[in-house]
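Here the complex is missing a single protein chain, while all its other protein chains stay put.
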Amino acid sequence: MKETLNKLLKIDRRWLFLLLTFSILIPIIKPIGISSKSISSGVQDTYNFIEKLPEGSTIILSMDYDPSTAPELHPQSAAILKHAFKKNLKVIIMTFLAGSGGLIDEHIRNIPQQYGKEYGKDYVVLPYMPNVLAALTQMSSDIYAIYDKDKDDKILKNFEMMKKIKNYKDISAVIDITGTALLDSWIVFVGDKYGVPVMGGVTAISQVGYGPYLQKKQLKGLIGGMKGAAEYERLISEPGKGTSGIDALNIAHLLVILFIIFSNIVLLILKLS
Amino acid sequence: MNLIKKHIPLAIVFVFGIMTLASYYVPHRKSENYLEWINIWQNIVAAFALFLGAISLFYAHYKKIERKVDGWGYSLFVYFGFLVIMVAAIVSDGKISDNGKITFLGWSFNNIYNPLSATMFSVLAFFIISTAYRSFRIKSFPAFLLFIAGLVLMLGNIPLGEIIWDKLFAWTNTTIADIKNWIISVPSTAGKRGIMIGIAIGAAVTSLKIIFGIERGYMGKD
Amino acid sequence: MIRKIKFFLISVFIISNINALPSKPKKQVEPQNVKIELPGLELLDYPSDRGDSLILKWDTNDDKDLIYEIMVSTDEKNWKKVKEQKEGSFTSQNIDLPFWIWNKKENKNACVIEIMKVFNIQEEEFFKEYSNGFKLYAKLNVISKKQKSESQTVSAIAIGNWFRADRLNSLIIVLLVSLVFFMVVSHAKKRELFIRRIAGLDAIDEAVGRATEMGKPVIYVPGIGSMSNISTIASVFILGEVGKKIAQYDANIKVPHYDPIVFTVAKETIKQAYIEAERPDSYRDDINMFITQDQFAYAAAVDGMITREKPAACFYMGYFMAESLLLAEVGASAGAIQIAGTDIDHQLPFFVTACDYTLIGEELYAAGAYLSKEPMLVSALKVQDFGKLFFIIFAALLSIVLVISSKAGAINITNTILDILKVR
Partner (left out) sequence: MEFSTILGAWVAAGLTLFIFSFLYKDNPFFKAAEHLYIGAGLAWHIQLIIYKIIKVKVWEPMKVAWASGNWFTIWMIIIPTILGLSLITQFIPRISWLSRYGFTFMMGYSAGLALPAGLATDFTNQILGTIEPFANIVNLTPGQLINALILLIGSISVLFYFFFSIEHKGAVKKISNFGIYFLMIYFGASFGNTVMARFSLLYGRFDLLVRYSNAQYFYATNWIIVGLVIYFLLEKFVLNKVIAKNS
């Protein structure tokens, strides 16, 4: 008995890996269909903020994630973009992460046409900018000093929607979707410094860390992880990858919890005997 | 010689440090102009720092191949990977897509760089499972708190957790989301704030040390 | 045909208007426009700005239905309407300036006039042309239910300021930290400062000892930070001490690098450590190796290294992001003793669970200071302790003051305290 239990504790971890593989693969092939019930306050706040913006206002959507965090963040930015287009807001898409180019392309290939939006009139995409602080600071006085061209090297100033845009004063909100610490920079260097409302979409892991900023209202709203994306999709009633993804996560989470409890029970039995 | 080797670099760090620091307190247009240019400078200088990395990398693997150390053959893959992306970039003129069509660079991003980095990142999921099983030991009260907070967050993150909670604890009149939010915004924030404050001061002091040339490990030895 | 008539009519209209304009004085267009003296009307340069805004303020009125038309001009002739504002909708209280440069309690209507926006001037042009200030005239049209009256004209010059007085609080904190720092530094040079023992540091000796016994290498991972990260600086100091022990025991160490600058610094640190341990001949140039400057490629390579080398001990000290668990779990499955330390708070849980010892946050800095006894590191630690003390005292005291003052209804005191701490 004791030996078996001891063996169980030191089980080859590859068996655990195999179990996890199946627990994620199966829902992909055959979804369970358990959807999110409640909406977290951060998501609701973000939704309300965007919902309340007057038609025609301009928002910045900073897509600062690369494929490594895309499964969680891509559905978030898609939901925000859809919401903005539904509300007839103008969107400036930018990025400070080199790896995000392909992801932005994927969005603008698919989403705008669903809502009949035109490039230059309803949204623009700015090129990748490596130096975050420089750009964040510069845009407070004049966007065009740092972004004179869009991602296809066209003069940014000439686009219809950019005619009335000069600096942060003309921006109604910033939404930074990111898996890095860039949201902190947006809060510190833009939100706090120039008073632009900043909202964020982050991975589930960093969500916890933004507690202080949320509590202080330095962040007006926060979408966390795939669950946040699923909730946002529900709010705008556009189910997408967030909703289907959350299904696959159910079992995997349960597995982690069961493993922790199981190994501790085994340990307890070993100690008692 | 000491002047150009030591004193001028220290003067540079001091001058740019103080001026950049001051620009935070000077609203005048001149200060904005300064910041604008210095940002561009930083962009350019930092760009060259990456070439340092490239040269180090090539040198390291060149040595491996030259000495025919164990597994030197794999070092060839380093050059191969580098070449593929570089050629792709040159052919595509640095653009990921051109008129909505994906370029060779975009292709290699989607099918080489991205799968590698995303997969490496996702391997973490497997490691979380094995950490949970092998080292998540509830031996003491603090460890128990760690477990409880983790448990609530995990349950609160998944719809299934909500369902389980509602089945078992509906009588408490709270939802798991409430508890999760409370943990995030109250005790967990207190914990983070406690870590944050000392680090903030530490970072500020380090900045001071750098500006005043007290910390100069990065300059190397004379 | 219809078009032609339209064109004709429009041109007639335009011509008649052009002819009419100079002959018709403005007042006759709006016959009920009366001149009044609006009490307390003032135009001020916006304090602590770059010179592109002004504040117009005037006394509040009891008639809550009043509407003000704010008119501005550069030459007192051509007037431009900025906007309409309702009585009491925006007062001096709404202007986000701290109490030491702006009187919020004043019961006045206020309006911020942004020159570039009002006159539609491009930024570059504005600062080129009006570098010495922008003179602006302003007046108000007061519209009540009965009549429309026109106020007196006021003027002011908008100039760029040289100090952001609203950030005075921040400047004071920066100066305070610097002051404390230099005081502690001068103190540190005179005598040794006390640092408490940090649990987990003994483990370093143990780990190196074990590596020597087993004849297996130690892998020291300095993370993915650059030399401006304090955690990387601390890590390099710890590396120096670990390196010394390694050299003394004649054990084997490998240090994979992410940042080329850290790489060169670490090379010298290790070389120095071997010299100090009097084993310069055992130093090899391949102790430090540069891997690559891509986060997960680095993690993959270090993982591969750990699996192949089967080290007796792994150190993870410095700046870590998501790769923390990628490294620590592989290290654990390779059976190594693992000691970690980082100040990236959200990676700590993984190190805490997967490693044998973890230095949490500042403990990493403290470990660097403790091991190296470097006066500069020690004094930085002291400043941090002062900062924490400052936080504890202020947070506790101010909370009590706030509770009392808000219970007593002394809004002035609460607002003053909050104003002092507000970051602008």
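In order of appearance the chains are A, B and C, and numbering begins at 1 in each one.
In this section, a contact is a pair of C-beta atoms (placed from the backbone, for glycine too) under 8 Å apart; a residue touches a chain by one contact, two chains touch by 3 or more.
Note that this is a predicted model, so its numbers are computed, not measured.
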{"item": "Which displayed chains the unshown chain touches", "value": "A, B, C"}
{"item": "Absent-chain contact - pick from C:44, C:143, C:157 or C:174", "value": "C:174"}
{"item": "Residue touching the undisplayed chain, where the options are A:182, A:198, A:236 or A:252", "value": "A:252"}
{"item": "Chain A residues that touch the omitted chain in the full complex", "value": "14, 17, 20-21, 24-25, 28-29, 68-72, 98-99, 127-130, 133, 184, 187-189, 192-193, 203-205, 207-209, 212, 215-216, 218, 224-227, 245, 248-249, 252-253, 256"}
{"item": "Chain C residues that touch the omitted chain in the full complex", "value": "167, 169-171, 173-174, 177, 193-196, 198, 227-228, 260-261, 264, 291-294, 296-297, 300-301, 303-304, 307-308, 345-346, 348-350, 352-353, 360-363, 366, 381-382, 384-385, 387-388, 391-392, 394-396, 398-399, 402-403, 406-407, 414, 417-418, 421-423"}
{"item": "For chain B, the residues touching the chain missing from this view", "value": "5, 8-10, 12-25, 37-38, 40-55, 57, 71, 74-86, 88-89, 93-95, 105, 107-126, 128, 141-143, 145-154, 156-158, 182-201, 203-204, 206-208, 210-211, 218-220, 222"}
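Here, only the chains that are shown with their structure count from here on.
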{"item": "Chain pair with more C-beta contacts, A-B versus A-C", "value": "A-B"}
{"item": "Intercentroid distance (Cα basis), chain B paired with chain A, Å", "value": "17"}
{"item": "For chain B, residues contacting two or more additional chains", "value": "32, 117, 120-121, 128, 130, 134, 136, 150, 192, 196"}
{"item": "Junction residues of chain A, two or more chains touched", "value": "13, 68, 141, 208-209"}
{"item": "Parts of chain C lying in touch with chain B, wherever the complex brings them together", "value": "48-51, 127, 131, 160-164, 167, 170-171, 174, 177-178, 181, 185, 227-228, 230, 233, 236, 259-261, 263-265, 268, 272, 289-297, 299-300, 322, 325-326, 329-330, 332-333, 343, 345, 349-350, 352-354, 360-362, 365, 376, 380-381, 383-384, 386-388, 391"}
{"item": "Residues of chain A defined as touching chain B within the complex", "value": "9, 11, 13, 16-17, 19-20, 24, 34-38, 40-41, 66-70, 99, 101-102, 105, 109, 130-131, 133-135, 137-138, 141, 145-146, 152, 204, 207-209, 211-212, 214-215, 225, 227, 246, 249-257, 259-260, 262-264, 267"}
{"item": "Residues of chain A defined as touching chain C within the complex", "value": "13, 68, 141-142, 166-167, 169, 192-193, 195, 205-206, 208-209"}
